[in-house]
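Every protein chain but one is kept in place in this view of the complex.
== chain A ==
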């Protein structure tokens, strides 16, 4: 599976660490084909607004701390149709990526400010403040932290009036598959919240699809 090249000076990507087994474990609710739906709050001082959002996981590579998928925003005022974007994610696994972003205009202060908005992050705060959480053991932690960065618009042009300049700080709950996130973009309203739940296509239970790349 792919790995994103990041700038070599980026502190978010860990190099030289001893490969251990401290990384977040795979979770079936965060696997390819899995869907999530909910809302993104896009309120500003002028008005309250929320878009309905559907997310689908398309690829995941635990070895490289990578995942990707699409995000579909419905009822977007300036768009005639739902707006779909493709995003790529970094899994904070302390091996490939730490809690420090190191790019996209986010400072370590921004990182801490956003991660602390997740209740599940509080037990990790002290170690993260020291070194981005490089020495944390996340192998049994029931939450997976990620950053999602939208890469391109799938079905509309870049002149649609929407921006994908920022990225999301994301927390996934392994227990119930819910996702919470906060959008970060210095030029947008702060802390726009993303709240998603795992969907099951109207079934009485959970179903899982599969593909395998050669």
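Convention: a residue touches a chain if its C-beta (ideal position, glycine included) is under 8 Å from a C-beta of that chain, and two chains touch if they have at least 3 such contacts; residues count from 1.
Simple rule for what comes next: contacts and distances are computed from a predicted model.
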Chain not displayed: protein name in its UniProt record ("Phospholipid-transporting ATPase", "Armadillo repeat-containing 8 isoform X1", "Exosome complex component RRP41" or "Glutamyl-tRNA(Gln) amidotransferase subunit C, mitochondrial"): "Armadillo repeat-containing 8 isoform X1"
Footprint left on chain A by the chain that the document does not show: 1-5, 25-28, 32-33, 56, 58-59, 66, 68, 70, 86, 88, 139-142, 151-152, 154, 174-175, 200-214
